[in-house]
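Here the complex is missing a single protein chain, while all its other protein chains stay put.
Moving on, here comes chain A:
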Amino acid sequence: MSAQTVTAGQRPGSPQAQSLLSVNNIEVIYDDVILVLRGLSLDVPEGKIVALLGSNGAGKSTTLKAVSGLLPSEQGEVSSGSIIFDGQDITKMDAAERVKQGLSLCMEGRHVFPHLTIAENLQAGAYTQRSSNEQLDFVYEFFPQLAAIRSRTAGFLSGGEQQMLAIGRALMARPKLLMLDEPSLGLAPLLVEETFETIARLNAETGLTVLVVEQNAKVALKVAHHGYIMEQGRIMLEESADALAENPDVKEFYLGMTADGQGKKSYRDVKHYKRRKRWL
């Protein structure tokens, strides 16, 4: 296991985990009119797993797109606030350059390159790297299932295999921070568990920092150290993952929802919420 390859950003011996990523009060607008993020702030400490939870349309994917620089390709922009990554202001940085700086995103819906083989997908993932052999060994070692079928065309893989490939491809760029957008989407419960175990293992074994967006709060909070809950473009609640999992509001809305998979209610509708809001 080549631990250093993914932990280049970690400063050993730092007394406390420092913020690898700080999003400071950003607003995001699509098409010059649709305001989606309304002053969102969050921090991802180095070496930790942070979960960003929220219901459909809350702006979770938009947050990740803002951090990874994909907004311009969707007519979106960060209209105020700043994004600091590894001590650098990346608010206006080109998406490709952010990958070089150590920021990788696994998009919602996996987005493997369908006509490329597994091996070619991984090679594409190493586009920013001078050499890819070492990291390729690491990924194949981490996902032995992928190694066995490396010459298969990615478009024909199962959802679980595609998820592994998407994560593996992101790892090829040797990220300091890996961002995952709803890795559980469309996967069977067992595979969801497995995916999050993978994330936990990556974090534990290589020190990789992770920011994961999820609707499946239960499984996400199990592996995360810290969690944020967002609604309508703002962070509503921020706590350690354990505290969040025990939080009655979160339990009623998110964890209740995941039990039957069909929550229609919004976090705002939860009774306790009004009482707690004053403290937030």
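We take it that a residue touches a chain if its C-beta (ideal position, glycine included) is under 8 Å from a C-beta of that chain, and two chains touch if they have at least 3 such contacts; residues count from 1.
Operating definition for what follows: contacts and distances are computed from a predicted model.
S.K.: Under which of the names "ABC transporter domain-containing protein", "Glycerol-3-phosphate dehydrogenase, anaerobic, A subunit", "O-acetylhomoserine aminocarboxypropyltransferase" or "Branched-chain amino acid transport system permease protein" is the non-displayed chain listed in UniProt?
M.R.: The record for the missing subunit names the protein "Branched-chain amino acid transport system permease protein".
S.K.: Any idea which of A:Gly39, A:Gly57, A:Gly155 or A:Pro189 touches the chain not displayed?
M.R.: In the full complex, the listed residue that touches the missing chain is A:Gly155.
S.K.: Of the residues listed, A:Glu120, A:Asp137 or A:Glu194, which one is in contact with the missing chain?
M.R.: The one listed residue touching the chain not shown is A:Glu120.
S.K.: Out of A:Ser104, A:Gln135 or A:Ser184, which residue would touch the omitted chain in the full complex?
M.R.: Among A:Ser104, A:Gln135 or A:Ser184, only A:Ser104 touches the chain that is not shown.
S.K.: Using the document's definition of touch, tell me which of A:Ala173, A:Leu191, A:Val210 or A:Ala224 contacts the absent chain.
M.R.: A:Ala173
S.K.: State which residues belonging to chain A touch the missing partner chain.
M.R.: Counting over the whole complex, chain A touches the hidden chain at residues 68-70, 73, 94-100, 104-107, 109-116, 120, 123-125, 127-128, 153, 155-156, 162, 169-170, 172-173.
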